[in-house]
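I'd like to ask some things about the structure below.
Our next item is chain A:
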Amino acid sequence: MQAPVNYYLVLAAILFAIGAFGVLLRRNVIVILMSVELMLNAVNVTFVALARKAQSVDGQVIVFFVMTVAAAEVAIGLAIILANFAQRRTVNADEIGLLRW
Partner candidate 1 sequence: MDVIISFCTALVALLICLQVTVLLLWIERKGSALIQDRVGANRANLFGGLLPFNLGIVNTMMADPLKLLTKEDIVPAAADRLLHWLAPWVAVFPLFLTFAVVPFGDVIVVGGREINLQAVALSGGILFVLAMVSLGVYGVIVGGWASNSRYAFLGSVRGSAQMISYEIAMGLALVSVVLTYGTLDLQEIARLQGRLMWGVVPAWGVFYQPIAFVLLFIAGIAESKRAPFDLPEAESELVAGFQTEYSGSKMSMFMMSDFIEVAIIAALTTTLFFGGWQVPFLYRDGFHFPGGLTVAIPSLIVTLLQIVSFLVKVFVFCWIQILIRWSLPRLRYDQLMAFGWKKLLPVGLANVAASAVLGLLLEGWTRT
Partner candidate 2 sequence: MNPYAALLINAALCGLVATILLFMSRILGRRRPSKVKYEIFETGNPPIGSLRGTRFPVKFYLTAILFIIFDIEIVFMYPWAVAYRELGWFGLAEMAAFMGILAVGLAYIWRVGALEWD
């Protein structure tokens, strides 16, 4: 692998920005969660790229934990969305507003 690690770091930054853009722009909570996933993945790429640069496998191990957090986040996040949808019939972030019901 000869493509400099920095290339991948920049690509990760772009993906992270796209994810952040989605979180800010979209009103559909499910799509917002997807954008968060994208951001987490961009971070994973950064970890792995830096792990390679530092020649330490730690960065790869952290990806495991990020994956776990992502899975837990999606599970709980979607559970909340579902419970909320049952109550209010909407997935629009503007209309959900309050976290209490």
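Just so we're on the same page, contacts are C-beta pairs under 8 Å (C-beta built on N, C-alpha and C of every residue); 3 or more make two chains touch, one makes a residue touch a chain; residues count from 1.
How were these candidates chosen? In short, all candidates are chains of the complex that A comes from, given by their letters.
Please read these numbers as outputs of a predicted model, since none were measured by experiment.
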Of 1 or 2, the one touching chain A somewhere in this complex: 2
Looking at the complex, which residues from chain A come into contact with candidate 2? 64, 67-68, 71-72, 74-75, 78-79, 82, 86
